[in-house]
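Apart from one protein chain that is not included, each protein chain of the complex appears where it belongs.
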């Protein structure tokens, strides 16, 4: 009975046309061209490498896409338990009429060819969007992205600020900033002006969020202008910064961005907890991990100082979710945002989603985003989330709290779609 | 079948008359007078504020109770998913014959009036206790509470020591202490004497516990008398203390209290993990949060030094429960105590309660307390806990371990009531 109830709720949730509020889609090449675009996703390359495939077998220069897929397929039997491989299978079934239980050495070549054939269709991108029930896709753009040559009402720009906050000490970053803004930022004031120009450019092209990923030990604090001037002057003159001064530079840029979010009425997506390059010899994008010893407590000054900025927050460590629930429950400007990366597996989604539904105001929950690099991934990822959500709505709301099915579906709709529209509204 | 089993166990658990071992009830006004007393509970004001209601709309000086309820009701549709609002609904159904699915702008006024009418009954307090199956309610009294004018066998005093440990540096605290004890505490010895007088006063009036809430970074250690003398002297002379000296003062008072608990055979309730005033602009009592980076390891000296004091421990961070299970499993004087605040939601209660039932001796588990400010809250809060407990007893004991239903209910009874009686026995 519960099963049928869950199925009915799921069927309703599947009718909801989606806005995906965080992806890494390249709007100039949003869909895949071959299965290598799908299986080259770091989830597959890193898991295949972790299970035994040599990194160079995957990243050999000039490697033919089909050959690459063949090599990864050779490792799939060690990964078929993972939820990531279940996404792969689901994509192949949904998009490429694949009918086997597993992708194996014996059946992958016809699959590869069939996929390439379908992907070659002129309207493949539209087919994928249509079949996935996907209307709008948020991007994660470099700060110097011209944001031209694509439909920004379908592919919504978001200003990614990692480079500005953590790599301003690099000459290349400063060169890019100067080129994008026409300003050589050598002190607090000129840097603020330059960053303001980026915001103008982005919001002028329909940007809906500023975004950044942060290491577990980053602590946002306000930096006074004279301290910032000294450090930025040192950077501009090319001097090597001490660790402490580099931290100050990061803090100053970050705090300035939050101020600009207030001014330009942009939500500031914080993705908290990633340590970059932990596994030095890992495959591309398969080197980052986390340290659970972090806390939203170190963000308290930020949340207090910028009450008019909405902070959609993603946490990487499983144990951080309970803090996110509590901070979203208390701070009006903190909202929960999806299930990120290492926490994006059903065991954790189920518990995190349930706790949020129990304790965070329903208008402050952004249910899910795909984080995808290619459009085909929205279908299985949102599918996974919707099934979990349907199960929770059935059990905790319709059965335990005697809600009507309609009311439960309405809650699902708000979390899946309504809040995305409202929180990232075009102002 | 499991469902029916769970219902049968629940029915038995519902027959158990309760002692609520931790509340913030004012014994001079234990029950509510209007719905504003219920909806003014910080759970509703902070969630309403978090969801968008202005703090000043809630805390406007001189605000009429009915008007206040109306304003919060206006925000309820953004909160109806929360377990806290499910408590509200459950109270309205149980106490005020409310029959709607939700409290809305259209139906709240008759509800308000109906509630006021019922609450005006001379025996409203007794009605609530009776209907809630509640026999005895532990209080949390200020250290200088005269403990007069109420029935201490129904409303059991407990000595709250937060002010003594963390605010002795304030002149007001010292004035209150001097007034309550007749002693001007200016060194270790006189402070011990003063604190001893408080214990005598409290135990003389039937107190059953000493209690305190602690920040995540508080580390109990013994402070030698001469160090304490120096710091207490500085406090008495009104000198500003360094952070380090203030910490020493806190540690000295805390350690002295533990010694007095030994002497007076009082359990010492530790509520571990709250950071006060994190959200500075939050509503009253809606400003506190936590930092998960804490450990019971920092309490090891205390647990070793006071083997004859029972420490019922509540943890605020979800991730602290696994430590609490292990420390209660090993230390004879550590017992688990309820599900506190941000951990008081079904997702966490279910997992925490299950782990405790699996690994902590059954005579060392205090199942639940309401933490309520008004009597009406015991009903839905204990109701939530009992349903979860009944589910675990059914699944993990009757089904998985083939216990008889009677035996499972006996375990439930011990956790819900028996241990409270024994651990907080009047000595």
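Letters A and B name the chains as they come in the text, with residue numbers starting at 1 for each one.
Rule of thumb we're sticking to: a contact is a pair of C-beta atoms (placed from the backbone, for glycine too) under 8 Å apart; a residue touches a chain by one contact, two chains touch by 3 or more.
From a predicted model like this one, the values you see are computed outputs, not experimental measurements.
**Q** Among A:13, A:31, A:47 or A:228, which one is in touch with the chain left out?
**A** Looking across A:13, A:31, A:47 or A:228, the contact with the absent chain belongs to A:47.
**Q** Among A:105, A:120, A:225 or A:278, single out the residue that touches the unshown chain.
**A** A:278
**Q** Write down which of A:101, A:148, A:172 or A:224 is the residue touching the left-out chain.
**A** Only one listed residue reaches the unshown chain, and that is A:101.
**Q** Out of B:17, B:105, B:121 or B:359, which residue would touch the omitted chain in the full complex?
**A** Touching the chain that is not displayed is residue B:359.
**Q** Write the list of subunit A residues that the hidden chain touches.
**A** Contacting residues on subunit A, toward the hidden partner: 46-47, 49-52, 78-84, 86, 101, 275, 278-282, 286-293, 317-319, 342-343, 345-348, 351, 387.
**Q** Name, in rising order, the residues on subunit B that touch the hidden chain in the full complex.
**A** 293-297, 300, 303-304, 307, 319-323, 325-332, 351, 354-355, 357-364, 396-397, 400-401, 403-404, 407, 411
In this section, only the chains that are shown with their structure count from here on.
**Q** Measure off the straight-line distance from the CA centroid of subunit A to the CA centroid of subunit B, and report it in whole Å.
**A** Taking the mean C-alpha position of each chain, the two centres sit 39 Å apart.
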